[in-house]
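Here the structure comes first, spelled out in structure tokens, and everything after it is commentary.
Just one protein chain is left out here, and the rest sit where they should.
By written order: A, B, C and D. Residues from 1 in each chain.
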Amino acid sequence: MSRIGVFTCHCGENIGATVDCVKVAEMCKDIPGVVHSVEYKYMCSDPGQRQMQEAIKEHQLDGVVVAACSPRMHEPTFRRAAGDAGINPYMCEMANLREHCSWVHEKGDATTQKAADLIRVLVEKVKHNEPLHPIKVPVTRTAMVIGGGVGGIQVALDIANGGHKVVLVEKSPSIGGHMSQLSETFPTLDCSQCILTPRMVEAAQHPNITLMTYSEVEKVDGFIGNFKVTVRKKARKLDEKLCTGCGLCIQKCPNKKISDEFNEGLGTRTAIYVPFPQAVPNKPVIDLQNCTYYKTGKCKVCEKMCPTNAIRFDQEDELVTLDIGAIVLATGFKLMKTDAFPEYGYGKHKDIIDGMQFERLASASGPTSGVMKRPSDGKEPETVVFIACSGSRDRAKGVPYCSKICCMYTAKHAMLYKHKVHSGKAYVFYMDIRAAGKDYDEFVRRAIEEDEVKYIRGRVSKIYEEDGKLIVMGADTLMGGEPVVIKADMVVLATAVQSNDRSEELAQTLHVSYDSYGFFAEAHPKLRPVETNTAGIFLAGACQAPRDIPETVAQASGAAAKVVGLFSNDELTREPIVAVVNRQAAPVYSTCVGCFLCQGACPYQAIEQEEIKARSGEVIMTLARINPGLCQGCGTCVATCRTKAIDLQGFSNEQIYAELMTL
Amino acid sequence: MEAVNQRAKELLEKGEIKAVLGYAKGTGHVRRPHFARKAGQVDQLVLDAACLQNLAVYVTKHEVKKLGKVAVIALPATQRAILQLMAERQLRDGELVILAVDGEAVKELDSAAALEEHLALKAQGLDAKDKALLAELDAMSREQRWVYWQNELSRCMKCYACRNSCPMCYCGTCTMDCNRPQWVPVASHGIGNLEYHAVRTMHLAGRCVECGECGRACPVGIPVHLLTFAAEESIHEQFGQRAGAKAKLDYALSTFKTDDKESFIR
Amino acid sequence: MRIGYYPGCSLLGSSREFDESTRAVLKALDVELVEVADWNCCGASSAHILNHELSIALPARILALAEQAGLTEILAPCAACSNRLLSAQQELEKHPEMLAGIEKAIEMPYKGTVKIVNILEVLDRLKDLIAAKTVEPFAKKVASYYGCLLVRPPRVVNFDRPEDPQSMDRMLRAVGATPVEWPFKTECCGAAFSVTRTDIVAKLSGKLVQDAVKRGADAIVVACPMCHSNLDLRRAEINEYLQQEYAIPAMFITQVVGLALGLDPKALGLHRHMVPVEFAETAGVQS
Amino acid sequence: MSSGSHHDHHEDTLAWRVQQATGVKLAHCYQCGKCAAGCPVADQMDMPPCQVFRMLQYGLPQYDKRVLGCEGIWLCLACETCSTRCPQEVEIPKIMDFIRGEALRLNLAHPRSKDILAFHRAFLDSIEYTGRLYEVGLVADYKVRSRHFLKDVMLAPKMYIKGKLGLLPHLIKNRRGMKHLFKQTIGKG
Partner (left out) sequence: MDEKFEPKITAFVCNWCTYAGADLTGTSRIKYQSNVRVLRVPCTGRIDYMMVLKALHKGADGVIVSGCHPNDCHYTSGNYHARRRWMVFKKMMEVMGVDMRRITFSWVSAAEGARWAQLVNEVTDQVRALGPYAEFRQIIGAGIE
């Protein structure tokens, strides 16, 4: 038989003025199982709590109901107090007499009766409460950062400087990401590489950071604090320890006409290559698709030339499994390509380029050494049209969202062009100018007012080629939709920012949610912007939504702080409000039938398979098991399970049934 | 029939299977399930319009699984049930030889993928008779439906024939038998019967293969199958999913679309 | 091959040569055309502009007639007709509530089972045969002109790609022609304004003629009677507007294919053009 | 649920009627001007399509009147260039169709629309009586209606010589059915 104490709080006048607390306390004495029922002015005050603690000891209570304010307010207070008095904290429940009763109803018998009813419900619940214990999860204090752009580098440096180990995984041969391709950055026009390169070097030399370039995450198991991550180290066909980065192999490689990814197809590279001169690590990689040796079985010039004999044609991909405590996703974005625009010629005009190609044209280290030359014939373009919102805010192209960075970089591009070609004419077609940010609008105004870039409010309907010019057919909506035709030498499309290739695949590997555009989903749009729904996995930068550099870096530091916070303890303590699948003695083992219909209902992928084996090792049955590290305690699986094999601690079937029976 | 029996014999003779599950003559027009354990017994198997029972109900039984590999003469509803059981991991690929019989055509299948492909070629859903019955129910006023079901259910004595005949009711411990807490009263009275049939329907919603076995099994003639049919049809209509159509589990109640219609929610 | 045939009004009158050349070419390729009996006008843009229900009922009658004749597929060479037929079919599929009223108007049941194809789709199916039967390659530079209605609106016609389409170019290459790279394949010619706003037609079609010549085309090839009449019948107005005499002929794709197959230019109706097809005698086969 | 500007709910606004009849949501238009930029006749319109949309979006009687009375809606060729390229997938020609009908119904159509209208009416008359388009009849009828008696007098004989003008109409057999069809559709209004 239970020994339950009921403590009714007046909350000063807050409850007492509407509910007859004395009467309620009296009524509660008649509830079977209640051995002690008192009221007090302020239960949450020190004397109030002490009174409860003394009663627990004196009356050997095994459960308490505090009838006061909302449990969302003081449940932790009273549970802690109950725990200090020697009973399990989870044997304490609260009846909400204030927010749900005294404050919302008129004074009267009905209200007093309701107060007593509310307590009765909780008394019956407490009778079925089980002592619960916080779940402790050990934490491996090594973080993995996926993506080596400016966001990933910042996360890695911040965590490493916080004293923890970091593995930085980058799929391409060098870290640096898109930022290393940029010429200059808005709104300051400082050189992108000049500010990024030192960070890249710092990351490479940091004792706490392990770089894994030319590597991709293949598999992720486990849960917060205890991930097992398998990384595929793609074969560079090179012994990195021996290679000194002298570059002789690159000079001698006979295959020099390969379209260069780093220069967005505007330049060429060799089959053995370093993506760009400042690459980190500065070790080449052999491009298997284009290497003459892999195509024909002959060549091996690089091997012959290498002074340290570092080339390894027989090198294979390597799978490495690592123990990781937290993961930060910083995989960035990609730009829509110009071939996605039927009305602009499906990408067939060489002089219609995208924003990243313009960056390479404008970059001092780019294919034209920063001299403005249009791709088709190398002539200096006299008229350049920039088109903002190319593919963005365009539901017909499947991108209804704003790409956020284009307004700023288009202004920058127009400005850079005008700085390089003083006599040139720059036109920008735009729909709205979104320049919200420190010094951003001033920057756009400068482009318009000082550099005399002509802004035309309207979209471009068609571009075609005629007599070596690109005919841009637009309209000026500020002149009532009057058609505007501009004969341009080059057109720059500020194409939409899209989620990176294979981002959905990666999200599935990591069990994080993503939106319909493939961007990773944050746990809460306002209050948990750097966390994912999967505990222990965080986000930084444009893999979540279009972002510019300052935002990416800020979010990266935010994610790093989350990781450092997580790593500040050896163990992670979690509320024991989790679901469990029952286990019984053989031969039943469980009422779970292993249909796994619950699996789809779990928002956290917390439901695993557990094989019940005979002594011989033969699998007798496969049952569901809930990983307490992943379960967040929503109980959706519980309501899905036909055989009631799953129950939710703290809100169990028996507890709820008992509550219902009092009604 | 010839072809099926021939193949069954062959499989038995080669020792590839331990038994063939099919239909044999019972009293009068009744056809009863029959296990032929030896090639010689195969000739007792019959296949005609009187063969109605969904044989899938047997294949998850411990006693049958113990036999080893079994061949099942599977009419369309049985095929659907087997596929759903596979999706729900109650049967594995290769555990059964499915002799899928559709009219004159016979096809031998042994995996969920093959079964899915086979079933995809066929129109699924209710036949005209059942559709008409559902439409009749639909045409009643709410009050008339209540009276109708109260009348029907008043005969229910909770013999559980509907449950026991259902291929999808394979749970080792049925909710009805749970007593901590006892969600559904054991006794067969007004509220107990309503709750039992409500729970049975909800448990089969999204899983019912619409064989109608429960209705045929009811000794007092309650059309209980109309409840699960209505739920299943409404699921198909609202979510486009159908039980017993996919090899990979596609359970309507553990999937969702963010734009599921919610006009009924205030 | 056997296929239903809905010529439409233009092909009886102002674009007779399209009908003649279509029949001649398909006959040469052993395709049997089954004309929809007692067909009516599709209503074209006039019905479309003046009354929605009428604009559906007229095509629906044609489709219902085809259904009654047991046809599963009909060829509508006129791009306007095929566009109207497709629109009506889709509208009825989207709005089944309209069906009763339409069936009442046409006094026939309508099922919506007939597939509507345009001439380029049919020729594309026969591409290999055409290539094999080509005896006199059409070795000319051509501007392939699709116009509006063959490719737009894409959700209705669901044919080729809406900008810079390729199907006619492929066919032209198959018969030995060289399509020029030009940007106006789907620019509007002025369409239904042929009679009422000839000034607009002259301007829009003029742009096409001028550019095709500039890009070195010997002929403009079309697959739509309206485009053809604007580019051919209205050439006088075009030339007046452009203040220059443009002699580049406008030809139907079926005429080009017919010439390549060695058919008689007269059977292809080449003599009916206002702008003479000057090279027909030299390029075409001696009859 | 309907939303959009609060004006849209008033049945007396053109916007409301447009949305009811066509199902096109006017609020989808965000005034990018791409329709006007690609329209082959925008330069001749007194009001290009984007401006028609802008005015409709207000739902104010003075703007509705201007839209109904403008010439631009009659110049729309229904070439579908705009709707094909519209980033918001707005079916602009559908709206133009409807507005033209409203302009006629309310007797607000631009004077220069008369010719265009005369042509379409003549066209439909021809079909109603013969089942198929009778081009000579059409042109003659159009001339009477539009009073452009001399238009194209030079073209007709040339066409006749080329065999392109039949002097007799093509009659379909079921002409009664055709009359019935017209009565059941356009005749209802």
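Annotations
Everything that follows uses one rule, which is that a residue touches a chain if its C-beta (ideal position, glycine included) is under 8 Å from a C-beta of that chain, and two chains touch if they have at least 3 such contacts.
Please read all numbers here as calculations on a predicted model, not as lab measurements.
Across the complete structure, the visible chains that the omitted chain touches are A, B. Interface note for the absent chain: among A:Val104, A:Ala436, A:Leu478 or A:Val588, the touching residue is A:Val104. From the set A:Tyr517, A:Tyr589 or A:Phe651, the residue in touch with the chain omitted from the display is A:Phe651, counting the whole complex. Counting over the whole complex, subunit A has residues 70-73, 96, 98-101, 103-106, 110-111, 114, 117-118, 121, 513, 523, 533, 577, 601, 603-604, 632-636, 638-640, 648, 651, 653, 656-657, 659-661, 663 touching the chain that is not drawn. Although one chain is not shown, part of subunit B still touches it, namely residues 137, 140, 142-150, 183-185, 187, 189-192, 194-195, 197-199, 201-202, 205-206, 226-227, 230-231, 234-235, 238-239, 252-258, 260-262, 264-266.
The rule we apply is simple: only the chains that are shown with their structure count from here on.
Central chain assignment: A. Criterion: smallest distance from chain C-alpha mean to the mean of all protein C-alpha atoms. Taking each chain's centre as the mean of its C-alpha atoms, subunit A lies 53 Å from subunit C. The geometric centre of subunit B is 58 Å away from that of subunit D, both derived from CA atoms. Subunit C and subunit D have Cα centroids separated by 22 Å. Shown for subunit C are the residues that touch two or more other chains, namely 162-163.
Under the contact definition stated at the top, the residues of subunit A that touch 2 or more other chains are 343, 462.
Of all the residues in subunit C, the ones that touch subunit D in their complex are 9-10, 12-16, 38-41, 43-54, 57-58, 61, 101, 104-107, 148, 152-154, 162-163, 186-188, 190-193, 195-198, 200, 204, 233, 236, 271-274. Against subunit D, in their complex, subunit A makes its touches with residues 343, 389, 393-397, 431, 457-462, 473-477, 480-484. The residues of subunit A lying in touch with subunit B in their complex are 588, 591, 593-601, 622, 640, 642-644, 653-654, 657-658.
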